[in-house]
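A single protein chain has been omitted from the complex, and every remaining protein chain is retained in its original position.
Entry: subunit A
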């Protein structure tokens, strides 16, 4: 089963998003601490990373950039999501594959995952 890592520092969002994703044939790894990300990517080999932009001290865009710059992880699809204001340029510069504004529709989330996940039609 394909894996998705969800990284958000808010417990409620993490819980809700995990529930939404688990309705599809996906294995969800929910992380609250950005520090845990680097260990979990190699161990889980996820197909997609859904990550909040504003993570306390960390910034999802910066993390995304470093992943995209790392040849070991550059195949990983990254979707950023945020409740905060951001400039489109900063998202473009991060190399993220998609951006989702909170709150978002479940259908939109499925559609994005569908488009970016490795096997098309996997999530429906």
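To be clear about the criterion, a contact is a pair of C-beta atoms (placed from the backbone, for glycine too) under 8 Å apart; a residue touches a chain by one contact, two chains touch by 3 or more; residues count from 1.
Assume contacts and distances are computed from a predicted model.
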Point to revise | Name per UniProt, for the chain absent here [options: "histidine kinase", "Electron transfer flavoprotein subunit alpha", "Cell division protein FtsL" or "Rod shape-determining protein MreD"] | key: "histidine kinase"
Practice item. Just name the one of A:43, A:72 or A:105 that touches the chain not displayed here. Key: A:105
**Study point:** Touching residues (missing chain, whole complex) on subunit A
**Key:** 10, 12-13, 15-17, 19-20, 23, 83-85, 87-88, 102-107
